[in-house]
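Could you have a look at this structure, given as structure tokens, before my questions?
Below is a slice of the complex: some chains, not all, each in place.
Letters are used for the chains, namely A and B, taken in the order the chains are written, and counting of residues starts over at 1 for each.
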């Protein structure tokens, strides 16, 4: 083999290995941070309605803190290689989207848009090609959100909050209607989306239980 | 031939003679194996249909109570099962002596499906688990000679599939009159089966995989029994009276 060629190839293989190691480390960090936020947010299932705002507030610093790590990853990725490495952090980013959108729902009862979610995770417009939030990952995060809300509907009732399931039902139905208009491929995303109907059914059953017993009155 | 078999073989012809004999033997075994596989497939199919028949009759929407229907189902099932027994009878000569163990793997799948159907019919009639001896007796000629020896393994693996059918039966029956009591009987019965089989798992290959299916079936029955318990807990009336109220409100 031509020595120059060999050196060039060897350098490029070495650089990739090293880069992978570095990204791995940052992704580990990202993972730790999102896991910890998920852990805190898990408390919504046993928190009375009036204690929810302080709970969300306690998670906010964690969300802001993500920016350090997303920035670190952005700085590692060579221009134009976003798609080469993104599989490494997709999962963590989906969990981060879940956290951000759940916090938004708990605060304002509304759906956080893709652009706002990107911003909330500290991703800047001008980073694209090196670090961005693809629509696919945003949608995965939303599906996790619905999974969690169906659980919340159940637990809210246990805590005596009979209005929450009705609010959740409305929110989730709107979201589902939006999703239904997307042209999804036959992949994980479609399969997860198809499974949403079980969450919706569960929420409907809670609303049924509550309204049958006249505990709350769906509009 | 005789000489070529008991001495060393000095000529090519002697070698050929010997192998000619092997060919016949191998071909014969292979043909027998094929015949047995075909019979086993037939038995599997008939057994599956018998199971559907049992479900069909036992959950029919008639005015009778569950027991009457179960007995009628079992009775019809026995007819189908006798057809299958006739196939086993026809396999007897292919499975004599050491032939049975030689071809056991070809016979097992059909046999286990038959035991599943047979034990389901037996349960519908007697609400008990059919015994090993009783299964073997259905596989004997008039003189009581077995067509072939029933292995404990086939017996247990066949029974293990029964729990899945019982789960289906319990779920279908549960919203009928008397179905709750039935579901709770089946729940206890399957729980016992599971417990009985547990200790045998390490000694019967394939049983522990089936146990996990049994476990799933059991949980499905438990969940169904739970729903009913929760549902009737809000009312202070005995379940019979509740059933009657519901029946009246619907039948209109």
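Operating definition for what follows: a residue touches a chain if its C-beta (ideal position, glycine included) is under 8 Å from a C-beta of that chain, and two chains touch if they have at least 3 such contacts.
Because the structure is a prediction, the values reported are computed rather than measured.
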Full complex expressed as chain labels with copy numbers, beyond the one copy shown: A x6, B x2
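One rule holds for everything that comes next: only the chains that are shown with their structure count from here on.
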Separation of chain A from chain B, taking each centre as the mean of its C-alpha atoms, in whole Å: 48
